[in-house]
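Here the complex is missing one protein chain, while the rest keep their positions.
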Amino acid sequence: MTSSPGGIGARTLPLLRHPVLRRLAQAFFVAFLLMVFAFLLIRLIPGDPAMILLGDEATEEDVIAYRKLLGIDGSIPSQFGRYVSNLVRGDFGVSIRSREPVLSIVGKRLPVSLWLTVTTIVMTIGLALPLGVAAALYRRTWFGHAFQIGASVLVATPVFFSGLLLILLFAVQVNLAPIAGYHAGFPANLYYLWLPALTINFVLVPVLARILQSSIVETSAEEFVEAAIIRGTQGWRFYWRYLLRPSLAPTIAALGYFAATVVSYAVIIEIIFNLPGLGMTLVDAVRNRDYPLVQGIVFLSGLLVVGLTFMADLVNGWLDPRAQIR
Amino acid sequence: MSEIEPLLEVKDLCISFRKGGGRKLPVVDAANLSLYQRQAVGIVGESGSGKTMLCRALIGTLPRHGAGIVSGTVRFDGQELAGAPERVWRGIRGREIGYIPQSSLAGLNPVLTVETQLVESITAAGSISRQQARQEAVALLEQVQIPRAQQVLKARSHQLSGGMRQRVMIAAAIAQGPKLLIADEPTTALDVTIQREILSLITQLRRDLNMALILVSHDLAVIEEVCDDVMVMYAGASVEAGPVAALSKAPRHPYTRALRVSRVDRAVPGQDLEAIPGDAASVGSWPAGCRFWPRCALADEACRRDSQPALMPTAQQLSACIHAERMAELEQ
């Protein structure tokens, strides 16, 4: 692996010249700032949060106890210090509703969301790869034009509408999926997950397939493709080594970029399909003004995206050595 | 008169880009070239003269670039290649004709190792074992004078210098022992010292492997160094062809003469470089008559009126100038 000059930290710490370590340091910095934002979130509440939760007739002791529970007693710097040190020790606070630790609620609900995310991404790759390749190879035929129009329409259709349409089609008209609900346990849970995952992919696949398509078109004009044709490379080897592999990097990077979108849409999808995941927990928490639970989930979702982006970066570096130099 | 059949003969070749609505945009019109076994021929011309498209016609990749042969013939080793199906080309490319692409610094796939790509070249010729192919790859790298061949095999494009990349491209082009090697501007992106090394490497390989060579360049000096014959292209047409010595001593086309005079290495310090007046005729806006007349000092009414002249024999070469004889007189 080569080292490259330039970039953040390259001049200060020799260790950070290693691209992977540099990315990791950036990820940690961003994670710290996520903490700051999550901390500031509760400060957006107009007025005294304890009073809002307890009402006007609350006693002095109750208000003080609630402030402690929400972590808003004492000076702002000391509040922040406590918040950070608690988070680092894995203490995300306690749900106001159930008095259960936030982390244990998240732990219970996370598997459903993770299953949804994994099913979605597997489906994304399975659909976007062949579609993108086909759209690139046949871009001047009717298929290419149909792909462009179809992609424009699908991308702009909100998931909560396409989700309802898919339920109407697959669960009401033909009985291939349940209307809603979930049962844990692989592989039985796939029966409940495939339609929600397909719904998210109605938005995701067109975007990624389009990126892959234009990337392949760009690659095919490269000199090394001509060189490979001339030296007689043919068949799957030619398509994989000279068209697909050099084109994958932007698509994988985009997949990392759209990780946030997947997690975003998963919230709405969980409500439509009645999946008891983190999204549903979050929406319930918003409805119940369960401030610590909201704060915890917002922070963790940000952390999840930072982690996914970091992983996409790593895969990218492996797929395309050029990416590390940039 | 018994004459040996040329290895490659291009006659009155016309190439057009295919535009939308069935329109065509000619890029090469009346290109002529002949080449014997083991001979080295240079093609010289400014950018836009059609020399790269001519090379692509010789390896059958015009359709990839949205172009095709309109008329004319390309005979290679007794076989007609103009309009040949892809199946025929597969037997020609790499095996019979090796090719070093233009801007070949981008000719290596950045995500694959040198080994993968060399082995591809080697195994395309016939089925041999992985181990054998690897050994042959090392031998090839040594043949193109790359030190530490084992290390270079494991490297990817971005880890190699420009000269190294060019050597690897040459190794891949000669892997299947072609009879003809085509090098399209093989040294333009390189330092002057490395340029010389690459040129002498190409010359040496040609002798060792008994290959014919077509060297394309915009620089007449490069061609004079390496080639026996030269063909000069201007605005898609062959305007002069013949032995290098003849064209350099007594050019019979004003464009060749202008190319020679504008050469940097002939420049006298303190004196302005005599550039060719006017702009090169660009594709799609070739003038009527001889295509060079707007920039030519000898141009007269006949040059403007008639169509592009065909190559005609003069002293030791072929020239497409109707005033070829007058040029001879002027020189004395």
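The chains carry the letters A and B, assigned in the order they are written, with residues numbered from 1 in each.
Following the convention adopted for this analysis, a contact is a pair of C-beta atoms (placed from the backbone, for glycine too) under 8 Å apart; a residue touches a chain by one contact, two chains touch by 3 or more.
What we mean here is this: contacts and distances are computed from a predicted model.
**Q** Identify the UniProt protein name of the omitted chain, choosing among "NADH-quinone oxidoreductase subunit K", "ABC transporter permease", "Glutamyl-tRNA(Gln) amidotransferase subunit A" or "3-isopropylmalate dehydratase small subunit".
**A** Of "NADH-quinone oxidoreductase subunit K", "ABC transporter permease", "Glutamyl-tRNA(Gln) amidotransferase subunit A" or "3-isopropylmalate dehydratase small subunit", the absent chain's UniProt record names it "ABC transporter permease".
**Q** Could you tell me which displayed chains border the chain that was left out of the figure?
**A** The chain that is not shown touches these displayed chains: A.
**Q** Among A:V20, A:I76, A:L165 or A:L190, which one touches the chain that has been omitted from the display?
**A** Touches the omitted chain: A:L165.
**Q** Which positions on chain A touch the chain that was left off?
**A** On the chain A side, contact with the omitted chain comes from 8, 26, 29-30, 33-34, 36-37, 41-42, 44-46, 152-153, 155-161, 164-165, 167-168, 172, 260-261, 263-265, 267-268, 271-272, 282-283, 285-287, 289, 291, 294-295, 297-298, 301-302, 305-306, 309.
In this section, only the chains that are shown with their structure count from here on.
**Q** How big is the gap, in whole Å, between where the Cα atoms of chain A centre and where those of chain B centre?
**A** That gives a centre separation of 52 Å.
**Q** Spell out the part of chain A that touches chain B in their complex, as residue ranges.
**A** Where chain A meets chain B, its residues are 2, 222-224, 226-234, 237, 241-242, 245-246, 319-322, 325.
**Q** Which of the residues in chain B come into contact with chain A in the complex?
**A** 59, 61, 64, 90, 93-95, 98-99, 101-104, 106-112, 116-117, 120-121, 124-125, 156, 158-159, 169, 172-173, 175-176
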